[in-house]
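As you look at this complex, bear in mind that one protein chain is not there, while each of the others sits in place.
Order of writing sets the chain letters: A, B and C. Residues in each chain are counted from 1.
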């Protein structure tokens, strides 16, 4: 997924604020699922969320306002009760790798309790799992 | 309500981003209600929200990271189907008025349809209405 | 400019939070300028910002997570010391007009003092001014 750094996402250091990356990871996850034919909105409408339980980001190079960023998504683990994604953020114009990240998710129901990922989702994403880079 | 400008709320102009003010108005509204003994969280738990239908902000002086800001709240209108607040943002350290704002709200139910403000709320807030400054 | 409502932009009412719209207006402004061949990033790099001095939003219909939103931008006023934009937010899938907005801007220098819009910018945007709808 490609996006542009928004002005509102910059801070007074003149670069994208580190919390903005976390929002981009999520947006890229949603697009990655859509590319597989899976609607995260539909999952939420069924009452299942992929709650984030862990997050790691390594920031390597700053991104500036209006930079185009490619967020590459990779699925590292897909179980009915735990899913893990890995990400690479690349600045489109020069190919510089700006950040890497992982996020761990637990399927939860409307009450926030752990639940199982619907079988159809698990079947759809499991073949996408790739070994850690 | 007093708050500090967070670093994440700044932008590359070196000042608080104009969208951050909108979040502060909301936080100040919640505190203003709490001071009256009204919990906005409890209202939401009952299924009633004060959906924002109109917003106006006039920005007069920039706020910087770590500035202390006082958000003064005033109720301008309180009807069962429409509530309007006015705000003044003052920088605490020098008393400079940095912004003014108004917000208009319509009580809505969980489905997002217009509803009436609970009678107890209306009774509690109505005496607070003051004429436009 | 078209965008998708991000999950992070929703709130517990299940719709896009009203402050997110303010960020979208800005992103759409930047794209509108880019379509004219004007880089807002380059303007900032020259030391000139279009500081927001006024903002009005009228919210008409809620937007949900993953909704596609078209932000239509129109220039209402273009003077060397004051620029005003108007906006319409339309949900792409059903054409519903979800919000309207205006923003007023004053060119400022790095110190935040009012300045003049560079002549090249004024010439480029002035022919785009359209009467209030």
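Going forward, contacts are C-beta pairs under 8 Å (C-beta built on N, C-alpha and C of every residue); 3 or more make two chains touch, one makes a residue touch a chain.
Everything numeric in this text was worked out from a predicted model, so none of it was measured.
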Residue among B:27, B:92 or B:120 that touches the chain left out of view: B:27
Contact with the hidden chain (one of B:40, B:85 or B:121): B:40
Absent chain, residues of chain B that touch it: 4, 6-8, 22-23, 26-27, 30, 39-41, 44, 64-66
Residues of chain A in contact with the chain not shown: 12-13, 15, 18-19, 22-23, 26, 44, 49, 51-60, 62, 108, 112
Interface residues of chain C (partner: the chain not displayed): 7-8, 10-15, 17, 19, 65
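Keep in mind that, in the parts below, only the chains that are shown with their structure count from here on.
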Residue-number overlap at the chain A/chain C interface, same or different (half cut): same
Averaged-CA centre spacing for the pair chain C and chain B, given as whole angstrom: 23
Averaged-CA centre spacing for the pair chain B and chain A, given as whole angstrom: 32
Between chain A and chain C, centroid-to-centroid distance (C-alpha), Å: 27
Junction residues of chain B - those touching two or more other chains: 12-13, 15, 19
